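The complex is shown incomplete by one protein chain, all other protein chains being positioned as in the whole.
Coming up: chain A.
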Amino acid sequence: MSRQNRQQRRIVGPQSALTDFLASHNISANQIRLDAEARRRAAQIDDQQGDANTHSNGQSSAASPAASPAVDASPAQTTRARRSAGTSRREEEARKKEQKAIDKIKASKKFQKRKRGLADSEDEDDLARLLMQRSAPLPGQMENCELCGTRFTVTPYTRNGPNGGLLCNPCGKELAKDDAAAKKKVKRASGGAVGNRRQVQSKILDGTYSLGAKSLMTLCIETLAKNIDLAEDLGDLPPQIIDKIARKLSKHRLLNPTTLSLFLQPTAEEVCVYDGAKLGSDDFIRIFQTVPGLKKLKIRNGIHFRDEVLDYLISRHIRLEEFYIHGANLLSESKWKEFLQHKGDSLRSLCVYWTDKHFGNEVLSLLQTTCPSLTRLKVCHNQQVTDVGVAALGNLKSLRHLSLDLRNEIHPDVYVDLLSKIGANLETLSLARVHGADNTVLDAIHRHCRSLAKLRITDSEEMTDAGFVRLFKDWANPGLVFADLQKCRQLDSAHPRENPDGIGLCSGGFRALMEHSGKTLKHLNVHGCRHIEAAAFEEVFAPGKVYDAMTKLEISFCEEVTDFVVGSIFRSCPNLRELNVFGCMKVKDVRVPRGKILVGVPNAKGMVIEGDDDGEE
């Protein structure tokens, strides 16, 4: 307060703009002039002293102005102090400071190098002082820019120039720009910790997780998929690689009319369109135009695979052997019939997915006469086929693989009849979502099937444990490789735990299944078979029982599964890759052997444990 008043009272004469500016930055021009004079005077005195003493002791010129500015931030104070009190405390301090700096420099490597050839300590001191002078000024002091020569104030942010000097702000910014460009390139784009973790989880659930690096082929295909718009031609790559590229592209939804051309090679026999959602009817017709020797055609999401496409196919000489179509809801039943009548005789495999209304009993009935060599038939997610159509399949004596996933309820007797006719040769039998199928179907399988490798019966609410025991006990069929009996269980919301009738796959059936097929099973799914008891699991996976073939096991929602059972499974299945235990609430803390994946543990560790224990054995 008082100081302010005093300033206001002071009478001020005319000032230059520079003085005004400096004053606004708390710098007094007068002070600067005084300091400069003081320094000059001090220099004179030093010179005189120096002449008198010769320079026998190095300390005499300790506070010499030539050396001090670099170390001492307030030379003016020093000199003033000297003027007033000769050897005051401040001077002492400054001297000590400088001595310290000199010692430091003497210890430095640079000094040691330069020192070579200098004998006495005096020269050393001189050299040290020289080096000190050349060292960079501290923040707050002035310096000339190394590049443009402009005078500027040094700050902690001042950048170093290419030759070791300092740069002014504009030059520094210029330099930073070049540096930044180089730095950015080096920095890798990564999804961050969370992104990576999410990626790993996603891969585990996709079943594509593995330790170690990706294969070179995968890396190449990924790069290619990223830059597919640059590709004009894939060259003469082997078909299996082209197939891999096609899968990768479809996964990224990159297959469109332009990229489709890459996969249409006139010499090819197989075209797989894994995602045809972006293709129009013309594009599908183009497939037949460019690939005249087509034998295998696979189209997923072929929404625009319409009547006119089949019309075109019928008009050509192409004879398809394998036809896989998914989601072609716009094809009419009459066109299906026409197609089978014209092109059916060469067909060996026919897979039709998600065609709600237009692929029905009449089409299935036609297969007997039009497709004499059909070995594989899949009809999935179909709302049209009923008992009549399934019964008609009994006439297809050549059938080896049959998969049905129908929305209409089919009477068990129809299945029994079908199996008695064609069961003996079947290698694959897949009956998905057969709520009403009962033990008679199982008995028919037991009686007729002799070459099954893959068996799937899901969602049955009628089959009982006794039925499963009868199926697997003394079954003349060789061991299954793939068994999927998921959700064959009792459903009664009023008494969910009680199962007096033994509905579904329970302990007995599970024991019988493993007894019959344990040695050959690679893939077993008993998802949701809630009434398999812990004792059954423990007995099946007891010490000494080894299932070498097993690679994937799904026991989710089997309530009795405990840590002990999971441990036993890992011991009994040395080649197991993945074990699913979603909803097994008694699984708490399991040690997972290295390289195996346990999915679905209900704890905070997350849903997957990838083992890193080296196993207990």
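The working rule: a residue touches a chain if its C-beta (ideal position, glycine included) is under 8 Å from a C-beta of that chain, and two chains touch if they have at least 3 such contacts; residues count from 1.
The rule is simple: contacts and distances are computed from a predicted model.
Participant: UniProt names the one chain left off this complex as which of "Ribosome biogenesis protein BOP1 homolog", "Dynein light chain", "Elongin-C" or "Glycosyl transferase family 28 C-terminal domain-containing protein"?
Facilitator: Result for the unshown chain: "Elongin-C".
Participant: Kindly state which of the options A:42, A:94, A:167 or A:221 is in contact with the chain not pictured.
Facilitator: Candidates A:42, A:94, A:167 or A:221; residue touching the omitted chain: A:221.
Participant: Given the contact definition stated above, which residue among A:18, A:230 or A:476 touches the chain not shown here?
Facilitator: A:230
Participant: Just to verify: which one of A:212, A:266, A:500 or A:544 makes contact with the chain not shown?
Facilitator: A:212
Participant: Looking at A:23, A:43, A:154 or A:200, which makes contact with the chain not pictured?
Facilitator: Result: among the candidates, A:200 touches the missing chain.
Participant: What does the interface between chain A and the hidden chain look like in terms of residue numbers?
Facilitator: Chain A touches the missing chain through residues 188, 196, 200, 210-224, 227, 230-231, 234-235, 237-238, 241, 244, 595, 610.
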